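All protein chains but one are shown in place.
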Amino acid sequence: MIKMYDVLVIGGGINGCSIAYQTASRNRRTAVLEKNTVGSEASSAAAGMLGAQSELEEYSPFFEFARRSRDMFPELVPELEEKSGTAVSYIQNGMVKIADTPAEQQRLERMYYFQKQAGEHVEWLQPEVVKTIDSSITGDHYGALYIQGDGQVKAPELTKAYAGAAVREGADFYEYTPALEFIYENGRVTGVETPQGRFYADQIVLAGGAWSRFIPPFGGELPPLIPVKGECVGLHSAVPILEKTVHASDFYIVPKPGGSIVIGATEREGEMGKEVSAEAVQHLLHKACRLVPGLSRASWQCAWSGVRPQSADHKPYLGQTAFDGLWMAAGHYRNGILLSALTGTWMADLLEGKTEEQEWVEAFSPRRRINRKEEEIIGADY
Amino acid sequence: MIKMYDVLVIGGGINGCSIAYQTASRNRRTAVLEKNTVGSEASSAAAGMLGAQSELEEYSPFFEFARRSRDMFPELVPELEEKSGTAVSYIQNGMVKIADTPAEQQRLERMYYFQKQAGEHVEWLQPEVVKTIDSSITGDHYGALYIQGDGQVKAPELTKAYAGAAVREGADFYEYTPALEFIYENGRVTGVETPQGRFYADQIVLAGGAWSRFIPPFGGELPPLIPVKGECVGLHSAVPILEKTVHASDFYIVPKPGGSIVIGATEREGEMGKEVSAEAVQHLLHKACRLVPGLSRASWQCAWSGVRPQSADHKPYLGQTAFDGLWMAAGHYRNGILLSALTGTWMADLLEGKTEEQEWVEAFSPRRRINRKEEEIIGADY
Amino acid sequence: MIKMYDVLVIGGGINGCSIAYQTASRNRRTAVLEKNTVGSEASSAAAGMLGAQSELEEYSPFFEFARRSRDMFPELVPELEEKSGTAVSYIQNGMVKIADTPAEQQRLERMYYFQKQAGEHVEWLQPEVVKTIDSSITGDHYGALYIQGDGQVKAPELTKAYAGAAVREGADFYEYTPALEFIYENGRVTGVETPQGRFYADQIVLAGGAWSRFIPPFGGELPPLIPVKGECVGLHSAVPILEKTVHASDFYIVPKPGGSIVIGATEREGEMGKEVSAEAVQHLLHKACRLVPGLSRASWQCAWSGVRPQSADHKPYLGQTAFDGLWMAAGHYRNGILLSALTGTWMADLLEGKTEEQEWVEAFSPRRRINRKEEEIIGADY
Partner (left out) sequence: MIKMYDVLVIGGGINGCSIAYQTASRNRRTAVLEKNTVGSEASSAAAGMLGAQSELEEYSPFFEFARRSRDMFPELVPELEEKSGTAVSYIQNGMVKIADTPAEQQRLERMYYFQKQAGEHVEWLQPEVVKTIDSSITGDHYGALYIQGDGQVKAPELTKAYAGAAVREGADFYEYTPALEFIYENGRVTGVETPQGRFYADQIVLAGGAWSRFIPPFGGELPPLIPVKGECVGLHSAVPILEKTVHASDFYIVPKPGGSIVIGATEREGEMGKEVSAEAVQHLLHKACRLVPGLSRASWQCAWSGVRPQSADHKPYLGQTAFDGLWMAAGHYRNGILLSALTGTWMADLLEGKTEEQEWVEAFSPRRRINRKEEEIIGADY
């Protein structure tokens, strides 16, 4: 079997599906190759918070990119829900970023000043005020940064919604179809080998998350991606325990519509399996129940994990690679859900040669020079 | 443990939850006792069609009741989704009622004339026209009745949405808490015994579906309810196969948002277990694939069953029973999802003594005299 | 529908199935009524340890009963496996009872002397010796009682094996068939009402575990049974972490053949639902990982719960009740798996009037006078 497309996306995660939705909407014949099923890796494991821009303490192209992606959701979500028939559960319940150490307090205060200056709606809450925002947060802490309009989605549903909308726009999805090897002819990547035969396309977009560099013969020459496994646990309570999303220095608690509560996430560099360790379950429950004691009454639901793709400088690789014909949209690390909205349109623009934001082109280029110091750090960690 | 309430609902199915939502909204202290978990029986097994009124061939209080309940959905669903945080997937994709025998053709034509006269938007489709409404219906048939605006929901989600909204309005839910026996004092039902202790209430509403008559000491004296097990199968297709809901004489096919397809349902009188027989799976698949051959390419998902509570005359029992203090809202048979909207407000009105529609009070009274002929038929079946 | 049997067992848990296996083997027409499915409650939640006799510090009929039941397993298990085709995974991997406090040390030492005197193969291990028996036990403690030959089974499988062997011997099983009410005629219990009709029998054996007293009209007059929910977690490790069963004062760790590891169990008096609290998961993991640190590397599998039926004096009720025709085999508390072997033959003997051990008849009679002091304690707890 031989198939020909305009755009071939490798990877049916949230960003691959978003890109396919945008290119198919622009009448480009689009296919998605997925080694397993749509959204079966990191996209389904994510807690669905949309507040990554609030991690930052200073202006950067990444800050602007994240903020613009966030601002696309109010309009994009109804569009996807309508086209796909999948409800995404987008709500803006607000986030409380807890300072659980004095050092974290200083970091969050810096964030607060920067965010305020950048025009974001943030407040600083003294320790005794936190309880007035969400009365369930009764553990010890040093105050909190409060982002009232902070939003979230159900990440597995959003992934399905992108995919469903892409199908509606004419994209073809091939599940259980791994890309086994790039086809390289006359100095150009023209297709990939799969168990179902060869797929050829004018433009190939590698959106394989932590698996992106595993495709021979030159996957290993693409820019570095470190797998960082994150383990989560899910609780449930019919009676609401917590209203706001709570984010502390090494864990978070996300109450979802319908009564589920997600507690995440560990950071295990270099691990790729799906196992969840007993240690992670205990650690997450212990931390979360100490800060929000009401959680100890919630019912246990399940535990799961996902592997985030971490780039060398923690910013995604978006753009053309050093190999003609091969583009990349990977390395979203912990921000894949948030960035999915703009990743789709931005990549569709790049593929059509239509981009205007030269600053972003360079900032996210897979061919960018990674700051040496960061490379060393990564090397040491790994 | 002893608990006191204004209203005690026995049964956390869709109608019990709807009633609890309405009484709690009117500031009555409300509790729901559920032997297992919310929506764990027939409510979760239903395909979620809202077209039962289209079953009828002549005017009756039941026809009007069903129609009015249906017309509540466009306003009720957003209200429930907002209060509960649960998406209900309400869509109006239209229904094609297929005449698969000449006799069925005659019956559907009678329905068509009646519905048209009653002001419903229905069309009669000649056999060759059916394919123009949904090109996937290529099996043999004798034409179809088409109801363009016919709607559906995801029934398990709607049940959870009623329950979630009820909790938000202050209702208490006790899961895993079966009603073991009525407490009868001074000529009045005043409460129930449970494994967790006694619950007392001014008004007790029995909404236990097919299990309603199993509570001693006088459950067996309540009006007859025949359990009718229905078995279903679920398929899935990422690529849309069918757009319209298809209803034939002894099976139906309901395409759900997101790619699931429900095929139902057998009618096994007197059976209450959760097993699905091999025979049912084969029968449903065979019938559905013959009418809509594209379904044979869909992926298998799962099979399940639910037990519908059938009253002696196929109309629900809504109102006060022969026992003081004890009310009933059961016997919705195959129409529990559709009727849930009006059942909630109607029962809340009855409990407050506020009803105006005397015709309905009598038509659905648990104390009504059941037409002898129907009783005999039922007796024979059972 | 009306059904007639010699023996009607109410409850398809491990003891109901064991009794049915024995009575059917003796050619008595036997039926089992089960409200849900065979083994769906406490029997499937148990960790399957067979060492309850080692809990005791002095001679008693209960000690002898437990010991004799335990000694039946080596012969009974192959018989059940052969008749049912279900593998039970009976192994004798030994148990280390850890003294995790000085008080527990004293209690275990008393046990040690008593067990030794009673002819059991037990050893006392000084703290530094424990590691030589199982090198994974590296947490702090005050020594341990070691029972080398202590055995275990997979409890859900053993329950299925009893049921399968009973079917092979001719017993009928009715699943999804709750006993709704006793039929009491002429001073005698002659049958039960169920949703499927009436079942009559010469002898009715109530083996409903924690649900035994919930059948009207006089279930509440049977001797007291307190539900005690126990929550467990399951881990898995392909590489063996622990060989011996470890039992500490308020938790235990049971390594199962095939790599699963069960950690149990909480004791929640008066609770009957199936939820597992976040608190229980954290507590069990914390305790287990502190004593056997290697467990923190194991993979998370699942969490579950079961409800144990606790009698007023912690010994089972085995024998005729105060109601003619009604027998009881319930209240096995935490020893249901161990006692199931002898419960089956003992009850079958009692039903045939063949018992010789008058001491046991009295010790376990449902009509025995419960020591007042214990009754008070129970009352206070409940």
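Note that the chains take the letters A, B and C in the order they are written out, and that residue 1 is the start of every chain.
We take it that a contact is a pair of C-beta atoms (placed from the backbone, for glycine too) under 8 Å apart; a residue touches a chain by one contact, two chains touch by 3 or more.
Quantities reported herein were computed from a predicted structural model and do not represent experimental measurements.
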| item | value |
| --- | --- |
| Among the chains presented, those that the missing one touches | A, B, C |
| Residue of A:Gly13, A:Gly51, A:Pro156 or A:Pro178 in touch with the missing chain, whole complex considered | A:Pro178 |
| From C:Gly143, C:Gly164 or C:Gly230, residue that would touch the chain that is not displayed | C:Gly164 |
| Touching residue (missing chain; options B:Cys289, B:Ala330 or B:Ala348) | B:Cys289 |
| In chain A, positions touching the absent partner | 175-178, 180-181, 193, 195-196, 211, 214, 216-217, 219-220, 227, 270, 272-275 |
| Where the missing chain touches chain B, by residue | 235, 275-282, 285-286, 289, 295-300, 303 |
| Interface with the unshown chain - residue positions in chain C | 38, 84-87, 89, 91, 160, 163-164, 167, 173, 175, 238-240, 256-259 |
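The definition used in the following text is that only the chains that are shown with their structure count from here on.
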| item | value |
| --- | --- |
| Interface sides of chain A and chain C: same vs different residues, half threshold | same |
| Centroid comparison with chain C (C-alpha atoms), farthest chain | A |
| Averaged-CA centre spacing for the pair chain B and chain A, given as whole angstrom | 40 |
| Rounded Å distance between chain A and chain C, as computed from the means of their C-alpha atoms | 48 |
| Residues of chain C engaged with two or more neighbouring chains | 275 |
